[in-house]
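In this view, the complex is presented without one of its protein chains, the others remaining in place.
So, chain A:
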Amino acid sequence: MSTAENESSRSRGKAPAGERIADWADGRLGIYSLAKANMRKIFPDHWSFMLGEVCMYSFIIIILTGVYLTLFFHPSMNEVQYHGSYVPLQGQLMSEAFNSTLHISFDVRGGLLMRQIHHWAALIFLAGMFVHMMRVFFTGAFRKPREVNWLFGFLLFVLGMFTGFTGYSLPDDLLSGTGVRFMEGAILSVPIVGTYLSFFLFGGEFPGHDFVARFYSIHILLLPGIMLGLMVGHLILVFYHKHTQFAGPGKTEKNVVGMPLLPVYMAKAGGFFFLVFGVIAAIAAVAQINPIWAMGPYRPDQVSTGAQPDWYMGFSEGLIRFMPGWEINLWGHTLVLGVFIPLVIFPLVLVAIAVYPFIESWVTGDKSEHHILDRPRNAPTRTGLGVAWMTLYLTLLVGGGNDLWATHFHLSINAVTWFVRIFFFVGPVIAFIVTKRICLGLQRRDRDKVLHGRETGIIKRLPHGEFVEVHESLSQEQLHTLTAHHQYEPAEIGATVDENGVERKVPASEKLRSKLSSAYYGEDNQIPKPTVEEYKEIASGHGHH
């Protein structure tokens, strides 16, 4: 050992204990290189950036409470007689799954609270992902380089739906059993293999003795395992790409403006975990969720009215409810279109939004990176499509609760169903047109604001008696913010006949792309942002409003 090394280790010996531990870890894990890049990493501030955090924290809460619940839950469909402390169900036959869920709810101290936190957190997790996804969609945060992370997020949402479904099916109560039966009926509708799929999923005929145990391993191991991996990948990419930011003074495509991870975001984001957990715990304290004892154990020949899935499954319920009961019987086989078509549309509704980033990047042909977010108004076609998709989704949610709409608003169930049947096709079109108009209107307003300034509300009387409203010109910060967005030109096909008069074949895909491009960026589909010349011309002739 050389003297120099000796010296350095001796001086280290006097360092504070924390530093020595960090040195030890650095020698083995290389944490200093990691910390150099990340400890003072800058995060931009905007309220909508916390939506993703809500999802991450509720996912952690779900894992914590879920592990607790597995300590008491018995994933078995063996029939037992109930002898617990909930008197109304004394002596009833029920599966061990239902029995142990009652035990958690009534006999384990704090067990009901853990169940309710688990379920509420799941609802909030899914709602958070939905809203987060919409935020990313409408601000164009999915553009290059973030398309892969968009897909990670999308997969988390879809897997979250199925984790939720398998989770609330576990107690084997009357409500969730009805949902499982619905799923089985849907699987049976698959042509050729449907019956086999159903028998292989349920270990024979429905309900059989296996599905709780099988759903259990899917719910606590398979799906959350994949989701945990996806979530870590999602976060790594967020760190790697650095966060997006809205346009503003000092903010460019080349920088990220905000506050450092240590200490500000460590405290804010770390504190936010406790805020989310605290709010969910308080909700679980006062708002009852999934009272399985009120529904009773599952019996395939019993049902209650007003049966509803958890909200995130509601749109699939809508699909199945409004579809007419078409069946084709040919050559000794049945094609159950009335159930199979909804089963096919169900993933298509989700895939439609998942593939959108790739469609848009194909239409724009833009290969550059985007770190400055769009205001929704500045991408009217995208915003219109997004609202159209949401309209479709919400229409299906209404369809999924058609009975509740009928009873709560004193409407005819048939009328509600027919409304959904028609609005499924018409609603998104209306929503698209209206949204696009609103966006263009807002773009015009921004244009006016830049060119003519802010309306102050002060009315001035001119010497000759005319009344005018005083406009106040915007600061350079505001002017920059309102004109920072990039506007695309519609893609032209270009000359189809070359100089020798030979016609060039234009591929159909290029024609389509050109059509879409002018639908996105053509005249009337976006308002040209004001140019410097326009601004100067108006500013020089000041006083005319």
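In the analysis below, contacts are C-beta pairs under 8 Å (C-beta built on N, C-alpha and C of every residue); 3 or more make two chains touch, one makes a residue touch a chain; residues count from 1.
Just so we're on the same page, contacts and distances are computed from a predicted model.
In the listed set "Cytochrome bc1 complex Rieske iron-sulfur subunit", "Ferredoxin", "Beta-ACP synthase" or "ABC transporter", the entry agreeing with the UniProt name of the missing subunit chain is "Cytochrome bc1 complex Rieske iron-sulfur subunit". Among A:Phe199, A:Trp362, A:Tyr393 or A:Tyr488, only A:Phe199 touches the chain that is left out of the view.
Per the touch definition above, the residue from A:Pro224, A:Gly258 or A:Pro357 contacting the chain not shown is A:Gly258.
Note that of A:Phe162, A:Tyr488 or A:Tyr535, the residue touching the chain absent from this view is A:Tyr535. Annotation: of A:Thr391, A:Thr417, A:Thr435 or A:Ser517, A:Thr417 touches the absent chain (contact as defined above). On the side of chain A, touch with the chain left out of the figure occurs at residues 41-42, 79, 85, 93, 106-107, 109-110, 112-113, 116-117, 145, 178, 181-182, 184-186, 188-196, 198-208, 240-242, 249-260, 263-265, 267-268, 270-282, 284-286, 288, 298-307, 320-327, 329, 332-339, 369, 371, 402-403, 413-414, 417, 450, 476-477, 479-480, 483-484, 532, 535-536, 539.
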